[in-house]
Every structure is written in C-alpha cells, then in structure tokens.
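One protein chain omitted, others in place.
Coming up: chain A.
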Amino acid sequence: MKQGQHVKDSDLETIMGSLLRIGVLIAATVVLIGGILYLFQHGRAEPHYHTFSGEPKDLKNIKSIFTEVFKLQSTAIIQLGVLVLIATPIARIIFSIVGFVLEKDYLYVVITFIVLGIIAFSMLSGLAG
C-alpha cells in the first residue's frame, strides 16, 4: 500500500510542478508586455521611490486593474501579471485538495483547506486596511 501511495504522490507532484511553471511563464509574459509598454509610456519620467506613498487605488483593486488593462495602462498590465503570479501557489494548493481527495486522505484535505483558509483570510479580511 505504501508503494502505491508513493507513486500517486509523485504523479501529483509532477502535475503540480508543471502547473506552477506554466503559471510563472504566463505571469512573466504579461509583466514583460506591460514592462515594455511602461518604458514607452513613462521611460523618461523621474522616479519617486524615496518616500513611500502607496499605490493609487486603481492599482491595488482587482476590478479597477482590469478596467485599466483594457485601456492599455501599462502599470495595470504589470499588476495583472503580479496577480497571476501570486495566484500560482494558491492554484497549487487548490490542486492539492483535489489530489488528497482522490487519494482519500481526508486528514490532508482538512489540513490543505486550513492553509487555503489562512491565505483567503489574508486577502479578504481587510487586515490590510
């Protein structure tokens, strides 16, 4: 039985590994496109990073990022790529839940749900203000 479990584990991991790589590739492509556009739009401007002022509202809210992306706003395209990147490990967790269900390992289904819940809490709780 132990052997069987091990084989399934490595199958799962192979799929997960490719999933992560595809996610990173998509994210990097989106960021690259946004980045080239960004240098055309803002390349000659003066940077402003010495003092922290936080990003404008339309660059930290998912809905407004999408609106700006369709206006070809380069900074919003980069943010979209960053969001895809943040989503890759989360996708891996969701995929793990499916895997553990298939293996009938309900202890780890619960454990994985806890991890997912903590991440969801960090993003949706408004902890960030």
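Convention: contacts are C-beta pairs under 8 Å (C-beta built on N, C-alpha and C of every residue); 3 or more make two chains touch, one makes a residue touch a chain; residues count from 1.
What we mean here is this: contacts and distances are computed from a predicted model.
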item: Protein name, per the UniProt record, of whichever chain is missing from view ("Probable membrane transporter protein", "Act minimal PKS chain-length factor (CLF/KS beta)", "Cytochrome aa3 subunit 2" or "Urea transport system ATP-binding protein"); value: "Probable membrane transporter protein"
item: Option touching the unshown chain, where A:Val24, A:Leu72 or A:Val98 are the choices; value: A:Val24
item: In chain A, positions touching the absent partner; value: 6, 9-10, 12-14, 16-18, 20-21, 23-24, 27-28, 31-32, 34-35, 38-39, 42-47, 49-52, 54-56, 59-60, 74-76, 78-79, 81-83, 85-90, 92-93, 96, 105, 107-108, 111-112, 114-115, 118-119, 121-123, 127-129
